[in-house]
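Handing you a structure now.
Every protein chain of the complex appears in place save one, which is left out.
Here is chain A:
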Amino acid sequence: MSFFQAYKMAIKSIKANKGRSFLTMLGVIIGVASVISAVAFAQGSTKSITDSIQKLGTNLIQITITGRNSNRDMSYDDLKKFAEENSDVIAATAPQSSTSAKVKYGSTNMDTTIIATSPEYENIKNVHVTQGRFLLDFDLEYRQNVALVGTAVVNELFENRNPIGEKIKINGQIFKVVGILEERADGATRSDDDQIIIPVTSSRMVMKTSSIRNFAVEATSADKVDAAMESLKAFLLDIYKNENAFRVFDQSQMLETLNDVTSSMMIVLGGIAAISLIVGGIGIMNIMLVSVTERTKEIGIRKAIGAKRKNILTQFIIEATVVTGMGGIIGILLGFSIIKFVIGGLDLVPPVYSIPWALIAFGISLLVGIIFGLFPAYKAASLKPIEALRTE
C-alpha cells in the first residue's frame, strides 16, 4: 500500500467522521489559539512597559542639588560649559525646575505642574509638540513669557478652543501659549500630560526662587552613561566638597526593575502557555483514545481482509497528523485573529504576533495528537483480528 493511498484513505475517513474529526480539532484549536493569544498579551504588556520606560530616555542622567554652598551654587551655565568640555560622554543638558502652580485662563482655574527648562529638554526627554513650536534659544535669551501646554491642561482650561496664541496666567504672570505637547499618558489630570513648560529664564517669578536645583543630562550613548555620571560626580564634588550635597542618578535602576518585571511576566506567560497546552493536549488525547477504541471493529475488519499492522498504523498516523495539523492551522489563524481584533481592538497593549510561539504550540499539539492517536491504534492493530472483530 502506497503512502498516497494511505493518505487518501485517511482523508476519506476524516470526511466520513466529520463530528469526531471536528472534536479532535477543537482540542488543538483551543490549545494553539489560547497559547498564541496569551503569549501575545504578555509580550504586548512587556513591550508597552519597555517602550514607556525607554520613552523616558535610557541615556538620561538626573542631577539633583540637595545641599548648599556658601560661595556659589552650580549654575546652568557652569553645567553647560562642563558638558561642552566633556562632549565625548555628554550629549546635552537642560535645567529642569519644577513646581506646582495655579494657572488661570479667563475665569477658569487649575493647578498643574510647571517645568522650567531650555530647548535641549525636547530631545533629552523626548517631549515634542503636536501644534505650535517648542522653546527656542531666543525665548531664553530674551526671557519670553511663552508656555507649552500638555493635553490635560488643554482639556481642563481651554475646553474646545485652540490654545495657541492665548494668554494664560501662571502664579499671576502672563504667559502666551505657543505649543501643545504630545500626549504621553492619556490626557488625564495628574498624568504626564498635566504640565506646562516655560523657559527657565522667565521662571523666576513663577518658581519664586532663582536657583535651579534639578538638571537633565543626556549621555552620548547608553554605554557612556556610567562615564558621564562619574565625571559629573567629580565635577559636583569639586564645587560642593560634599558627596551628600548632590545626587546623580540614571535609569539603570528603572531598567533593572523593568527586566525583573519582564522576566516574571515571561514566567507567568510560560505557565499560561503550558496550562493551555496541557488542557488542549488532554482534549486531543481523550478524543483520540475514544475514536480509536470505537474503531477497533473497523481495524478488525481491515485486518481480516488482509491489512498488515503497518497499514493500520500508517492510516492512523496520517489521520492524526492531518486532523491535528488542520486544527493547528485553524488555531494559529484564530489566535492571530484574537490578537488583531480582541487585543488590538481593546487597545490595552500593542499586538505582538509571535511566530516562534505559534510554531511551538503547533508542534506540541501535533506531537500530542500523533502520540495519543498512535498509542491506541498500535494497541488495536496488535490485537488478533478475531479479538478486534468481536468488539462491537
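The rule is short, and it goes like this: a residue touches a chain if its C-beta (ideal position, glycine included) is under 8 Å from a C-beta of that chain, and two chains touch if they have at least 3 such contacts; residues count from 1.
Criterion: contacts and distances are computed from a predicted model.
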| said: Which of the following is the UniProt-recorded protein name of the chain this complex doesn't show: "Ion-translocating oxidoreductase complex subunit C", "Methylaspartate mutase subunit S", "Sugar ABC transporter ATPase subunit" or "Putative ABC transport system ATP-binding protein"? | reply: "Putative ABC transport system ATP-binding protein"
| message | Considering the complete complex, identify which of A:N17, A:Q131, A:S191 or A:T262 is in touch with the unshown chain. | response | A:N17
| Contact partner of the left-out chain, one of A:P119, A:G132 or A:P385 | A:P385
| note | The one of A:M110, A:L136 or A:I301 in touch with the missing chain is A:I301
| remark: Touch rule applied to chain A and the missing chain gives residues 1-2, 5, 9, 12-13, 16-17, 297-298, 300-311, 382, 384-386, 389
